[in-house]
Structure formats: structure tokens, C-alpha cells
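The complex appears here without one of its protein chains, the remainder shown in place.
On to chain A.
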Amino acid sequence: MFKKFSLEEISSQNQVKASVQRRIRQSIQEEYPGLETVLEDLLPKKSPLIVVKCPNHLTLVVVNNVPLFFCIRDGPYMPTLRLLHQYPNIMKRFQVDRGAIKFVFSGANIMCPGLTSPGGVLDEEVDAERPVAIYAEGKQHALAIGFTKMSAKDIKSINKGIGVDNMHYLNDGLWKMERLD
């Protein structure tokens, strides 16, 4: 999604109506209840919430020039990796084995065997089409934000093909866009 993403991709940038802001806040809160105590700091009601529309039905939620969440079409809002690094417990986690790290860095989607091998870890509660944080064997911090193509149980039993779409990963265009100035 963000492999070749840069400021030039932005087609519009708007401060949205109060009702829309409220709806965005609400869906983020529902998706990430763990953020409740800091949501007012992250998305202060006083500072405008900027919604940035980009090609490929991508939307960024930006506060004080910092991208905090993104979503595709009507999908769930997902945190940027820098935000997730600050609040690592707000998302369910998968872990890829060490061998998969370099593929994730190149933007590749996450194949089932990378999650089911000895170095991988699956949270069995995760359903299909859910946002999930991708960690890596031997590393502390998340390296990607994924969107599951199948449930964790199916990933385990089918163990073939793409298990999780790689939405946002370290050093992609969104990562490099630490601020929008």
C-alpha cells in the first residue's frame, strides 16, 4: 500500500465536519479500546482532525501534522507503526520467523508458513479481515501492520499462500512520512 507513497500522492487534505470527526474518534475508540485513556491526548477535541485522502481509497487521519491512523475504503482504522510502537498493547499480535523479516521489509504480504514455523506465533483468536500487529522472532517491536486474509485457525490448518496482507511496514512511504508539513 505504502511502498511508493509520498506527499505528492495526496489528493486532498481537509479539516472535516465536527460530526465526521466524532464518528472517526468513535470508530477508533471501538476498534482500540486500550487507547481509551490516551485518546483525548492523541486526538484532542480541540485540535482539528485532518483527513487526508489519497489514491487507492486510502485515508489518513492526521493531527498536528502527524499521521496517526489510516484506513482503506470503509475498512477499520489502523495505527501507524510509530503510534503502535508507543502503545504496543492495543492490537492483537502475530509473529513471523526471522527468515520472513526481509520479505516484510520489501513490502511482501505475509505467507502462512512464516507464521506457523517454529519462529512464528499466532493469536488463535484473530478472525479473517482483522487488523493485526506483525512482530518478528527475536525482535521487540512491531515491523508491520497487517490485515488478515484468513483467520488464525485457517492460517494454521491451511498453511499455504498469503495469510496476512502487509498494509504498512517499517521504512515504507508512510513510515518515512513522519510529519506532513
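Convention: contacts are C-beta pairs under 8 Å (C-beta built on N, C-alpha and C of every residue); 3 or more make two chains touch, one makes a residue touch a chain; residues count from 1.
Operating definition for what follows: contacts and distances are computed from a predicted model.
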From "Translation machinery-associated protein 22", "Karyogamy protein KAR4", "Rab proteins geranylgeranyltransferase component A" or "Ras-related protein Rab", the hidden chain's UniProt protein name: "Translation machinery-associated protein 22"
Positions on chain A contacted by the hidden chain, ascending: 7-8, 34-38, 85-88, 101-102, 105, 139-141, 143, 170-171, 175-176, 178
